[in-house]
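Provided herewith is a single structure, encoded as structure tokens, for subsequent inquiry.
For this view, one protein chain was removed and the others were kept in their places.
Order as written gives the chain letters A and B; numbering starts at 1 within each chain.
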Amino acid sequence: MRWPVSLIVGAAFSVVFAALALISFLWTPYDVDVLSIPDRMQAPSGAHWLGTDHLGRDIASMLMVGARTSIAVAIAAVGIGMGVGVPLGLWAAARRGGLLDEVIMRGNDLIFAFPSILIAILITALAGPSVWNAILAIGIFNIPVFARLSRGAALSLWSREFIMAARVAGKGAVHISAEHILPNIANLLIVQGTIQFSVGILVEAALSYVGLGAQPPLPSWGRMLADAQTLISIAPHMALFPGLAIVICVLGLNLMGDGLRDLFDPKLKQGRV
Amino acid sequence: MSLLDVRNLSLRVGANTLLKDVSFRVSRGEIFGLVGESGSGKSLTALSIMQLLPDGMHQSGTIALDGEMLSDLSEREMCKRRGRDVAMVFQEPMTALNPLHTIGQQVAESIELHSRVGRREALGKAADVLERVGLGHIPLTRYPHELSGGQRQRVVIALAIALRPKVLIADEPTTALDVTTQAGILDLLSKLVREDGMAMILITHDLAVVHDMADRVAIMEKGRVAETGVTSQVLKAPGQDYTRALIAASSHAPLRPPRDGTQVVMQARDVVRDYALPRRNPFSVRPTFRAVDHVKFELRKGENLGLVGESGSGKSTLTRALLGLEPVQGGSIELGGKLMDMDAARDLRRRIGIVFQDPFGSFNPRHTVARLVAEPFHLLDRRPSKAEQRAAVGEMLESVGLNATDMDRHIHAFSGGQRQRIAIARALIIRPEIVVLDEAVSALDVQVRAQILDLLAELSDRFDVSYLFVSHDLSVVRAITDRVLVMKDGAIVEQGDTAQVFAKPSHAYTRQLIDAVPKLPI
């Protein structure tokens, strides 16, 4: 089998970012906790590859540490979405047409009426801004995405004859969902997981940018952009590099998602979104 | 001079040859049958004449219509010929029409594309054409989803013949339809050919249909024409082994000793199944639809019982209820005197196995054959060890004509016929008393179908198992069952010994069904 180019490129981008985040635990070019006002807003140079920010911190180091926040938030949010959404979706499909199915689907509609920023606003109103807030808001937003996807895919499987055969063999809904349905929708979930991962990174950046996500001193790409905004005509590099980091990271994940889809189902290649 | 002349038509994709030197001629007013099993290239031949092949196919040879080389025309020129000079009717009426356009619009579109008429005039002509195909009573403003399968196929025919083309290609036009509907469509097609003097190419896998309809026939095998000739001669005295094999398989009946067991293994008493329909408005009572209406029958040990009905007759619903997969609203189903329902315990469920129609959809693609065939072991109180299961699966695979070594492969490595053998192995692995065969051979080509029928006959003797043979195909039911139930609108309208029912049907519907089936003269 030939590996899709988009998968290779996308995975490479993603691995680089994951590696940078991991390396930042052991080493960064500069210490991001140390402020150095005399060195502030330096343009990129040999000493500071991507320049420094308004407090003299090394932007490259900040980006490495910021990657940790972005990745951790996105992973946790996808985890919440999958962990709650997939069982709900499978459960609804197993009880298709019943009251439980209806309740789960209407619950999904309800969450869909709240864009993730509104969820974040409500949680902040409740508990104050924090990185947990971002995780929870994006995670809740992910639940209906995975619930719908797994319900839809499971529904079409439930009408298939191999599921009938399993029912004739005396297997119950839980057994069938675990043994026959989940493995057959796993590919779909992985692809969607990659996409929600990238959405999570974008939303986390937005939430942190408006102050509803990661709080200082925790470095995050969104916060770096918030700091850079007022200084953009003086020090455009402060805004340029965190933004590019987001773009490349999200692009990598999306390419990986596309590539995975092609890999799992070459038939869909032409029709992909 | 013949109207359509196909010479040395070859088709390939990359290194694969799909058609090789296909040649035939069709004259005005003639019905020409193109017969073959799946993959023989008959549909590709049709698409070549229409010049509607998928991208990436390389075509050689010539196709001439009324002296004009279709194969040399530009796409633009060809667009002017399609629908006007040569038109096509497709197999699947459920998807062949645009769901968002009314039937009037869709027929009018054919007319508007090829003549300078306004919308109103085109719709007027469309109404005439729909009248011709027997849909005069249906308003032009209906959408496809409001029509039955047979009616939709009439719309597809209407938009194909709207401009009285010189050649009409009908690709398996009745395969997706019930037998009684099929008879109507075939009558309509021959009437249209007669009236308009057009030529028709009738593509089918069914030799009996060709016998009834076609003046001349070409038998296709693996992308080549095996034999061409006048239909009656080809069917009476085939010149090729392949044709002979096809004809033999089409009317094949397995040899098996007649059974007359007395012990009843399954009994249905006044079974009723009602479905709740959506409310018409929020305040009305929920209407119900009675899918199974007071059905009673018994199945005896070692017997082969047929259950025949057209789509919507309720046979699938009844089958699911018999398997304990659907609740019933009245009556009872008993296996060996014990009640079979949704809550039936394993000791009851293990008495009945199932083989489905679709050789591709009835297996989890992610499991090995060993795991697939071993699934019913779940119903045993003492689950055999892995080694015992493998031994049993291996033995069973050999019994159905496969190798024990096949058990470690995945299902996609097998052909349709092999998959049905695996499905049979799965149904029999825990030695049930009853196996339900739900359209189990309907998706198979005739030769494979004959082999599977032989296998089933052999296994029924060997394992002393009773079959409930659910099918819409009367010829198959006739070939393999001892007794038959005829179902219509949820009720059993007739039951009795198969030979007797077919020889002397007592119910009008049964007679209509039997008369509608095209037969080979043997």
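The rule we apply is simple: contacts are C-beta pairs under 8 Å (C-beta built on N, C-alpha and C of every residue); 3 or more make two chains touch, one makes a residue touch a chain.
The working rule: contacts and distances are computed from a predicted model.
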- Query: Can you pick, from "Sulfurtransferase complex subunit TusB", "Tripartite ATP-independent transporter DctM subunit", "phosphoenolpyruvate--glycerone phosphotransferase" or "Dipeptide transport system permease protein DppB", the UniProt name of the chain not shown?
  - Reply: "Dipeptide transport system permease protein DppB"
- Item | Sole contact to the chain not displayed, among A:Ser116, A:Asn142 or A:Ser177 | A:Ser116
- List the residues of chain A that touch the chain left out of this view. 106, 109-110, 112-118, 121-122, 124-126, 198, 202, 205-206, 209-211, 225, 228-229, 232-233, 236, 239, 242-243, 246-248, 250-251, 254-255, 258, 270-273
- Query: In the complete complex, which positions of chain B touch the hidden chain?
  - Reply: 50, 52, 75-76, 79-84, 87-88, 90, 92, 95-101, 109-110, 113-114, 143, 145-146, 156, 159-160, 277-278, 280-282, 289
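Here, only the chains that are shown with their structure count from here on.
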- Message: Can you compute the centre-to-centre distance for chain A and chain B, using the mean CA position of each chain? Integer Å is fine.
- Response: 47
- Of chain B, residues touching chain A in the complex: 320, 323, 325, 346, 349-350, 352-354, 356-358, 361-366, 375-376, 378-379, 426
- Query: For chain A, which residues are in contact with chain B within the complex?
  - Reply: 160-162, 164-171, 180, 183-184
